[in-house]
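Following this message is one structure expressed as structure tokens.
Subset of chains shown; positions unchanged.
We call the chains A, B and C, going by the order they appear; numbering starts again at 1 in every chain.
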Amino acid sequence: MAAALEIDRVSKTWGSMRAVDNVSLRIEPGERVALIGASGSGKSTLIRIASGLALADAASGGVRSFGVGVQDKGRLSSEVRRARRQIGLVFQQFALVGRLSVMTNVLVGALGRMGRLRGTFGLFNDDEKRTALAALAEVGIAQHAAKKARELSGGQQQRVAIARALVQGARLVLADEPIASLDPKSAKRVMDTLVTMSRDHGIALVVSLHQVDYATAYFDRVIAMNAGRVVFDGPSSRITAAFLTELYGASAEELILPSQFAVPAAETLAPTSSEPVS
Amino acid sequence: MSAAETAHRSVVAGLPAPPVTPLATRLSRLLIAALTVVVLVFCWYEAEMNPAQLVQDAGNMATLGAEFVRPDFTDWDVYFNSMLETLAIAIWGTLLAVVVGIPFGILCADNVVPRWVAFSVRRLMDCCRAINELVFALIFIAAVGLGPFAGVLALFVHTTGVVAKLFSEAVEAIDPAPVEGIRGTGGTWLQEVVYGVLPQVLPLWISYALYRFESNVRSATVLGIVGGGGIGMVFNETMRGFLYSQASAILIIVIVTVSVLDMISQNIRKRFI
Amino acid sequence: QDVKELNFGFISTESSANLAKSFEPLLKDMEKAIGVPVKPFFVGDYAGVIEGMRFKKVDVAWYGNKSAMEAVDRANGEVFVKTAKPDGSSGYYSLIVTNADRSDINTLKDVLDCSKGYNFGNGDPNSTSGFLVPGYYVFALNNVDPQKCYKRVVTGNHEGNLLAVANKQVDFATNNTENMTRLQQTRPAEAAKIKEVWRSPMIAGDPIVWRKDLPADLKAKIYTFFMTYGRNGTPEEIERARAVLAKTSDGWGPFLASSDAQLIPIRQLELFKAKVKAQNNDKLSADEKAAEVKKIDAQLADLDAQQKKLPAM
């Protein structure tokens, strides 16, 4: 079976800066992967490239999802819309349409599955509306469905973005820091929703995260980026405090890291060598 | 109160100086500035600008202006009817233009269509604007004869050129994020436009459409040719007859109409902002 | 006061660019003769020139008959010469024209047949030849109200009306000889499709008007220039001047003396228009109407008397 996401030697340069530097990746259908890395390391750019919203440099290879081309050598594939329909996206900065209602913002997720004409004229049927409301309930903001999107609090907007991706019924979900603005309870709820959905329906899931504890708790596989390159790709059990210190900056500063790496180090941890991958 | 400031100043020493604009950029900026000044000065003389004279004979303006402050509404029914006629023609002319201007406007915006499409459609719209209404009016007179319908058609073509331009430039100034949001779901190009672009530009589009409606109401050129009557022509006639009291009555009617349209525009836009 | 520069306004009814070029030599000669620089303004709409004259921003202007009347009345202007053709004639005619194919319309009587439900292309209400003259001589004198007589009356400018006739969109329309001549030169095909049904009495040539309060010596110099140009001097000078005049505008000859009196027919037409308007004004009571009409009749009579007193020009 074709990979849920296959990225082949992809780079992205802004001026003189390499935001993504020769990255190759393969995510299997149903697989769940956490993407970590310092701010500015290229996580968002990689996700945008994977969904064909950003074009890679011309010297790059291609990106395919379930065998459908997204882009190749820096040119958008002709099938990209079909590919996108099976990729659910959660944007870091939400990308909601502030002047439309929360409900409409979520319903937009259903466009790919609807008849073209019906979608274009916004003639959503009751079924779709109910699915959208259910997704909103799932992330805990069903009572705000009728508000305009820009009237919501930060965390509520973030959850609208997640609900939109849920409604899409995608086979691969790429979520860019989906819990950044959420309180612990909502964050857990959202992560549970995403993981349950992935597990129950075999949906592949790539989530970029800053909270390393969530990454290790929810994901078996972790990909770490640094300055545009993938510096680690392996089971989360192999992540060590030393590696994290290295990942987030060479300085020897004491970091606030999740509990299992608690900083009064040298405790129970058995760091299986942290060799960075390719 | 400059506590933080002092705090940072200590850190400053080791830092790179703030970025400096490169010489080439500076020079080219200087060149553009110099060129602008030269053009402006040249045009100053070409346009025979002479502000002193304006001040000197300001009294004349007052004398003439005063003749407009005694409106004479005797013929109000004539004005009212001409205004109705004008409104009817302007409504249809503008409506058709907006309906056609929306697709053309979108096709002119190079952030939603390929560059060559935008370029070609833009040039077509340039022609619609640049070719004088007189020409269109004559062409339509040839087909449908004198009368308001020819006026509607001439206004329609010209207004299409204007609104398509304005519509497209609003589209080019949008925030791309919501559009990407729709694109990410695999929506079609049209769906991106409907859900991502329209909600962002609607307030501006309404503003443009009503502005053009207003200026079609004000304009007299076309109606003067097709013989449709209309308030603009009645006004021109009063002016030509130096009937300033009657002219000012018409002006008051036009001002009220324009103000009402402006308030309607305000109101509709509020709902979409 | 001292006039340092003479502002000369031209109401351009034809190409102002060519007009400007054609006037250049004449104005040069004028400058030389009066000793003051002449600054020409070619204007499409007479309102500006008249108001300019009123506020002493325009000193001399070439008007049409109707605009000259306004200039005399509002702007303290005075007619002093009028233009003429090289053969010495001065003036033009108002016309009613129809399509050459219309064998059923040949005389004024056909035009005035109200039973046919004709479409009529009337002129702009401010046009002397397109509206006033036919309005008086064709309709008023025959007691016909075009609005009631025809199925439809549309208002257009001269060009629109000619085209409408050529394309058979109206049955007949007003026009004038100058415009017809121009059409024959520029678009003979169209002109061939048009035939004349009626021709008005002659309308006087365009008046040239000055500001009454110009300094007397300057006025004298200007008057002398206009009256002697192409008439006085050596044969070579006369020949040169006539050549200049012939190339000016649509071909002129030496100017003819004139005065405000040349406007009397126009005034009569205007008054007549006012009278018709008063008679049709539903807002006035019968008494008011009668009073208004009487007042206008008196003015008309007065003008008639003035006209009769004048020696034939």
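Keep this in mind: a contact is a pair of C-beta atoms (placed from the backbone, for glycine too) under 8 Å apart; a residue touches a chain by one contact, two chains touch by 3 or more.
What you are looking at is a predicted structure, and each value in this text was computed from that prediction instead of being measured.
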Formula of the whole complex, where the shown chains each stand for all their copies: A x2, B x2, C x1
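Basically, only the chains that are shown with their structure count from here on.
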Chain whose Cα mean lies nearest the overall Cα mean: B
Chain whose average C-alpha position is farthest from subunit A's own: C
Centroid distance [mean C-alpha coordinates] between subunit B and subunit A, Å: 44
Subunit A and subunit C: spacing of chain centres that average the CA atoms, whole Å: 81
Whole-Å separation of chain centres (CA-atom averages), subunit B against subunit C: 38
Interface hub residues of subunit C, defined as touching at least two other chains: none
Sequence positions of subunit B contacting 2 or more other chains: none
Sites on subunit B touched by subunit A in the complex: 177-178, 180-188, 190-191, 194-196, 199-200, 202, 272-273
Subunit A - residues contacting subunit B, complex: 51, 53, 81-89, 91, 93-100, 104-105, 108-109, 111-112, 116, 119-122, 161, 164, 168
For the subunit B and subunit C complex, residues of the former touching the latter: 57, 60, 63-64, 74, 138, 141-142, 145-147, 224-227, 229, 237, 239-242
